[in-house]
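Omission of a single protein chain aside, the complex is shown with its protein chains in their original locations.
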Amino acid sequence: MSEADKKGKERFLSYTEAEKEAVELMLKKSPDIVLMGQGINDENAMFGVTDGLYKKYGTDRIFDTPLAETGLTGIAIGLAMSGYKVLYMHNRPDFLYLAMDQIINHAAKYSYMSGGQVNIPLVVWAVTGQGWGSAAQHSQSIHGIMMQVPGLKIVMPTTPADAKGLLKTAMDDKSPVLFLEHRRLFGQEQVVPEGEYGIPFGKGVLRREGTDVTVIAISAMVIDAIEASERLQEEGISTEVIDLRTVKPYDRELLITSVSKTKRVVIADTSWITGSVAKEISEFIYRELFEILEKRIEIVALPDVPTPAAYVLEDIYYQNADSIYYAVKRLMEDKE
Amino acid sequence: MSEADKKGKERFLSYTEAEKEAVELMLKKSPDIVLMGQGINDENAMFGVTDGLYKKYGTDRIFDTPLAETGLTGIAIGLAMSGYKVLYMHNRPDFLYLAMDQIINHAAKYSYMSGGQVNIPLVVWAVTGQGWGSAAQHSQSIHGIMMQVPGLKIVMPTTPADAKGLLKTAMDDKSPVLFLEHRRLFGQEQVVPEGEYGIPFGKGVLRREGTDVTVIAISAMVIDAIEASERLQEEGISTEVIDLRTVKPYDRELLITSVSKTKRVVIADTSWITGSVAKEISEFIYRELFEILEKRIEIVALPDVPTPAAYVLEDIYYQNADSIYYAVKRLMEDKE
Amino acid sequence: MESDKLYELYKKMRRIACVEDVIADKYYEKNRKMHTPIHLYNGQEAVAVGVCENLDREDIVFSNHRCHGHYLAKGGNLKKMVAELYSKNTGCCKGKGGSMHLCDMEAGVAPASAIVAGNVSIATGYAMGNKLKGNYNVSCVFFGDGASEEGSVYESICFARLKKLPILFVCENNRYAINTPLEEREPLNTISEKFSNILPVSVLDGNDIEVVTGSAKEAVAQIRNGKGPIFLEYITYRTRAHHNIGDGVNEKIRTQEEWNMWKEKDPVELARKSLIRHSRKYVRLIDLYEEELMKEIEEAFAFAEESPFPKKEEMWEDIWG
Partner (left out) sequence: MESDKLYELYKKMRRIACVEDVIADKYYEKNRKMHTPIHLYNGQEAVAVGVCENLDREDIVFSNHRCHGHYLAKGGNLKKMVAELYSKNTGCCKGKGGSMHLCDMEAGVAPASAIVAGNVSIATGYAMGNKLKGNYNVSCVFFGDGASEEGSVYESICFARLKKLPILFVCENNRYAINTPLEEREPLNTISEKFSNILPVSVLDGNDIEVVTGSAKEAVAQIRNGKGPIFLEYITYRTRAHHNIGDGVNEKIRTQEEWNMWKEKDPVELARKSLIRHSRKYVRLIDLYEEELMKEIEEAFAFAEESPFPKKEEMWEDIWG
């Protein structure tokens, strides 16, 4: 470890500070980075990720957009095709439904359709909202819907350090990447290494080692999984917590290794249960570890209803550490 | 069975003739049906479904549209909200990516968001293309992508008689329904009962009874499943073929009954394998029949690549009766 | 305009302003009760009131994230609105919509969409329904300058014109989309110029209630006469921040000077001054109304406070209409 890195180890950064650092390191190095988004240069500055960057790097390359997600996604694709690395930022994934044609029919297919003649190095970044009565149109996690699309990678970091490393990898990728965050993650602070580093796609990480149950968590559910596992530890239940980090591709190897050991699985997702990424992973584990699994897999995910506004309904709609806790307990019933 | 129905039994209709009949019976009865779509009144007439209807019922209620799928879907929703039953027809589901915001953020959520004050009786109809070098943007099956959306029903009939009955049920539904067809189904002719009848959502049907393996097929794969099962029969392998008919909701009961008997399962889907409806159903069966299943579930679905144009690549990309045949054979290996 | 008529309009504007002010006052109180993102309407009251003044109950209004004013101006139930903000099951959406989705179909208020421009095409479809039914009802959609950038607005306008639909497009040009000024987003200085070859448009002072009421009256009359869609652009300003309760003043873009200039032109204040200029009797009438209004608002908040929360099972209701 270099001196700089050691020193870096001491620095606590928030999630968005870490992302800002990733972006700025790239901006400094390379003139072919473009950032765009509605409100990217305003006070909010994409939750701080782009704070003040336009002052240093100019509004040519860091530009605010009209409210026209369909066309602007096409524009982002064209920019990417012309040789820029483009980061198109959205405050919420809910608005991306307007951009589906460009993302699915164009960004994800152009390299293939053209026999490899063009690349679309485009990162589409968006932050899922939760709570505070945001209701049905301002609260959606769209990774389950996008998961089926060939040609698209989906990245969902949970820690500041991972956000920084995965954002670099995403920006360096030649293909379109959907970079999905979650507001609940923004509360975190963590030691984040200095300098540029990438984290490979398709590699999950153990956030906690354990022997009784594997909890596979996506995005904000990692926070809940860790909280639950701490409570469970007190009761003598040892949970292994996997942070999936990238949803497409996902880390099949890590899942197999962990579940082969624990033989019991909870999967926690931030989106609706039917057709979810959790279901895809659950199916994968059943298939791979059919003979080894001791119990049915428990899935913790949202009920199949649009998000209700009322906070009393949000309380039962959203899943949390409790939901994971009880899922683990159900899996451990026969052991206790 | 009434005399009329008996007589009806004799009539062979094609798939689109059966749908035309369903639509026309409704048009005759009720003045609050609206049909719309790009080219709905031209020679092709949505593969014949709307052939000549505008002459009898007028272009006010059966109207051609501009090429503006986003806005026109909103317009269809507004029409539905104002009290019309709307059938919005598209030649291909690939164009619906332009309408995702209206379908997912509006049609599927408005009833809920408004506390039940409005209904959106909208049927969005589209036909998946296959073969003939249609390539990546004219060949997509989107049920896997749409499956996760709460508030949306997804119907995929396979036979002419079912198409007629399910289209009526869809049009009578108070909520938005995605009605997805497949070009390969249009070759069929079948005895189709006269008069109006509905087929309930969430009810699959056995297309063939069998004892060794259950083949659960979606849309055009039902044709392949039947073909494969005939060949397998000759080899003494008895397959039960389930036509799922509606994807959301899907018929959990029928799956459980059949698989409890056969204990071996193939699921055949028309879309990409990752995140597919096939995976959702597979997961469901693993969960429900964990102890009973004798073998891992075989999934026959498209590889995770955009559709290639070249027919030599289409031949390996698309799945068919052979794929199902070999999947069943793999499941029967130990038995033979 | 007759002064008594102006007084009626003043009251409607003042009522909206006052409801927003009370919401703002209570929004961050201890034991916060309103868990819902708010986009207040202060500064733009003349648009909602002046337009809706010309609409009947059978006419329908479509709105956006900033829907409180439209909802109230069209006759939406105040108690149910506050109850909705309080997450109560007596709310206009039974607690499922919150501040951005107010809806009162009995009063002709369709569900508001928080997807910018989401309702513009839906309103167009509703207008088509009215036309097919052969009634003379108007569909009226309120949207911002930012919303006009969405392609579906163009698609809707073209279609409405093609089919001569009875729809009134009302663009509230407050020159900002969140904090992005018009110049950074728009090729022209007004919104309606973009569409003026496609349908009749006017650019008007959106802070003068007489101007708004008059222009909307004419437009609605034409639409009822089957002349097809009309686009009215009202130049106005929100004196609040985009969301939450601040004033949205900000060194970089929304300067204090700018804000002060527009505060001078606050539509409620302008109408009040005009009334008093007209006759001193309004000083007292306005004071009286203030009391009446506070009482009504207090009752609405009390109703909201006392109402029950939705029960758990209700989460599963209303999905399928």
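Going in written order, the chains are labelled A, B and C, and every chain counts its residues from 1.
Keep this in mind: a residue touches a chain if its C-beta (ideal position, glycine included) is under 8 Å from a C-beta of that chain, and two chains touch if they have at least 3 such contacts.
Computed from a predicted structure; not experimentally measured.
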Touching the absent chain when the full complex is considered, from A:90, A:106 or A:184: A:106
Per the touch definition above, residue among C:14, C:175, C:194 or C:254 touching the missing chain: C:194
Hidden partner chain, touching residue among B:25, B:256 or B:305: B:305
Hidden-chain contact residue, picked from the options A:15, A:84, A:179 or A:272: A:84
Touching residues (missing chain, whole complex) on subunit C: 149-155, 158, 161-162, 185-188, 193-194, 196-199
Chain not shown, touching residues in subunit B: 38-39, 42-44, 64-71, 94-95, 98, 131-138, 303, 305-306, 308-313, 316-317
Positions on subunit A contacted by the hidden chain, ascending: 34, 60-61, 65-66, 68, 70-84, 101-102, 105-106, 110-121, 150-151, 174-175
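One rule holds in what follows: only the chains that are shown with their structure count from here on.
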Core chain by centroid distance, with centroids computed from Cα atoms only: A
Inter-centroid spacing, subunit B versus subunit A (mean Cα positions, whole Å): 32
Whole-Å gap separating subunit B and subunit C, where each centre is the average of the chain's CA atoms: 42
Sites on subunit A at which at least two other chains make contact: 70, 94-95, 98, 135-137, 305-306, 308-309
Contacts with two or more other chains, residues of subunit C listed in rising order: 91, 93, 95-97, 101, 113, 115, 118, 151, 319
